[in-house]
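Structure, as structure tokens:
With one protein chain held back, the other chains of the complex are shown just where they sit.
Residue numbering begins at 1 within each chain, and the chains themselves are lettered A and B in the order written.
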Amino acid sequence: MTNSYVSSKGVSRKGGTFARRNLIIAAPLLPLLAYLGFFFFWPMFAVVVDSLKNNDHQWSFINFTTIAQKPYSTAFQNSILLGALSALFASIPGAIFAYIIEVRGSERLKGFVTSLSGVLANTGGVPLAFMFIATFGAQGSAIKILKALGVDLYSGGFTLFSFSGIVFVYLYFQIPLMVIIFSPALHSIRSEWRDAAKNLGATPKKFWTTVGIPLLFPSFAASFLLLFASGFAAYATARAMTVGNIALVPLVIGTLVDGNVQVDQANIGKSLAVGMVLISALAMIPYLIIQHRARRWQQ
Amino acid sequence: MAAMRNRLSFALPLTLAVASLFIFLPFGSSAEFSFRSYSQDGKLMHSLAPYRWIVEQPEFLSHLLLSFKIALFAVIFTAILVVPSVAWLHLKAQLFRPLVELITLLPLVIPVVALSIGVQTAFPDWLQSTEYELPLMYVVLALPFTFRILDNGLQAIPLKTISEAARGLGASWIATIFYVIAPVMRRAVAGAFFLTFALSLGEFTLTSLLHWDTFPTWVTSVSQQNIIGAIALSVFSLTFAFLVVFFASLSSSRSKKRMDATE
Partner (left out) sequence: MRAKRLVVAATVAALFTTGLVVATAPAQAAGKIDYCTVQNLTEAGGMDALVTAAKKEGTLNVITLASGWANYDEAIALFKKAFGIKIVNDNPDGSSAYELQTIKTAPAAKQPDVVDIGATHLGAEASDTLGRSLFTPYKVATWNDITPTWKDTNGLWYGDYQGTINIAYDSSVTPAPTKISDLSNPAYKGMVALGGDPSAATESFMSVFAASIAKGGSVDDIKPGIEFFRSMKQSGNFVTVPATGANLATGAFKIALSWSFNGPGFIAAAKGIGKDLKYVTPKDVVLKGSPYIQAINAKAPHCAAARLWEEFLFSENKGKFSKDLTAADIKQSGSKVFATIMGGQNIFNSGAAHPITEAAMIKKGTLIAPPAGFEIPAGVKVYSPTLDQQIPQQAVVKTMWPSVIQ
């Protein structure tokens, strides 16, 4: 987006300075930003401040040096892995499902799927854990059905209460999340382009490799990142399914800040939260680069 | 090409079948539990007894209505704050979109447990004493998703072009908003509203840590004494959400058809 009124020094010939013009454009966004500032950044600031204090309420980096070591570093590794795996196994089925609905579904179905996905993306915690234990636990309905068909998963070593089990349960809300976030991007595969490609003699495969996938990739990457963040920070479901045997950062924060056993180490919990933000910020950098590059030719 | 089209025509029913299995098998297993009751000598029966028990509880209606109210206000706050901001972002302030997008992703990454501590240390007493604290926070929690839904929904529409066209044809700003912008945003806005509503109805962690007693926290306290009752409550909540979604999509498609017919 260029601004022809701006000279190299940023002073415009017409309508005020570059800065002032941008201020006018930004002004209607201030309510949202102010809202976030108060209801989110200010509480988070309180957390950041406390994370830099030790148990005697003095400024210190001790919390951060502590969380860089075991057992906290293990928790970070596990959480990152959980976020990445749940995002990976959810994003591809979710994207395919969204595509089929978008291309083949009626308007009514699309609306229904979007809204239903909104509900499913918010399931979690004890109710979700119960649903899966009732289905895939040792006495679960699906396990019984499979046993009747001759397949005994549990004797083969499968268990819902493992790291992979948690990834599996997370798919229940991660896939709908993918559908919600990714569907609208599929509009951008304008049918005119598909027809044009067809008329030019391209096979569907050629269309996808040269036009479709490159076009969708930024949105896919962005959705993947969102799914990663969602799996990374999820708390209630993991808590309902483990007894501390799988170290995850949100769970550790929970025990430090809200536990029954440890004595006053809440500030380490806060530094863990800050650590989570930093890791997510790191993950967002490739996202920004991809978005920036894609935006240029997407307009 | 024709062969491929035939292959693809299986895709939708097959996908829907697989999706239905994935969604409703866990839900169904949970639902089966919710109809259980046991006689004194341990015999298993299936009936509506647990649901009758739920509805007979005096706290059921009060907690449900409270959660509804909170969810409704969360939707209203989203409508007032988020929808116009995203529309403006696409209309005039495209320069700021990456920045705002980045900011809105942040609430997703902060674990709610940490946020609750921040809220309690930072917010003034009067704010923490009103239950409207909850919808205000739920808007923040939903923001990463609602922003993305609205943003993506608008990305596919040349909003700037059509609104300038409307203005060029002589429409006032109000008319443009109501007759041009709002209809094209409808699906995205509906999605954002449903997500916010569902999030508010089911939010447990932040609510209990902020010392509030809403429907989800009440369900947890019920689970100590009446295990099946608590299961029935969860099934009820999810069923209710499903039904709302179902009926809402029926009515919206009718009006959409009407709109399509006039084009």
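Some points to look at:
Quick note on the criterion: a contact is a pair of C-beta atoms (placed from the backbone, for glycine too) under 8 Å apart; a residue touches a chain by one contact, two chains touch by 3 or more.
No experiment lies behind these values; they were computed from the predicted model shown.
If you put the hidden chain back, the residue from B:21, B:95, B:182 or B:227 that touches it is B:227. When the missing chain is restored to the complex, the residue among A:95, A:119, A:247 or A:283 that touches it is A:247. For the chain missing from the display, the contacting residue among A:26, A:95 or A:133 is A:133, taking the whole complex into account. Contact between chain A and the absent chain runs through residues 55, 57, 70-71, 74-75, 126, 130, 133-134, 137-140, 154, 159, 161, 240-247, 251, 254-255, 257-264, 266. Residues touching the missing chain, restricted to chain B, are 33, 36-38, 42-44, 117, 120-121, 125-126, 128-129, 208-209, 211, 213, 217, 220-221, 223-231 (touch as defined at the top).
The rule we apply is simple: only the chains that are shown with their structure count from here on.
Across the interface of their complex, chain A is touched by residues 1, 4, 8-9, 11-12, 15, 19, 22-23, 25-30, 32-33, 81-82, 84-85, 88-89, 92-96, 98, 100-115, 117-119, 121-123, 136-137, 139-140, 143-145, 148-149, 152-153, 155-156, 187-188, 190-191, 194-195, 198-199, 202, 204-205, 209, 220, 223, 231, 234, 237-238, 241-242, 245-246, 248-250, 252-253, 256, 260 of chain B.
Chain A contributes residues 1, 22, 25-26, 28-29, 31-33, 35-36, 39-40, 42-47, 50, 96-97, 100-101, 104-105, 107-108, 110-112, 114-116, 118-128, 130-132, 134-135, 140-142, 172, 175, 177, 180-185, 187-188, 198, 204, 219, 225-226, 229-230, 232-233, 235-236, 249-250, 253-254, 257-258, 266, 269-270, 272-273, 276-277, 280, 284, 288, 291-292, 295 to its touches with chain B in the complex.
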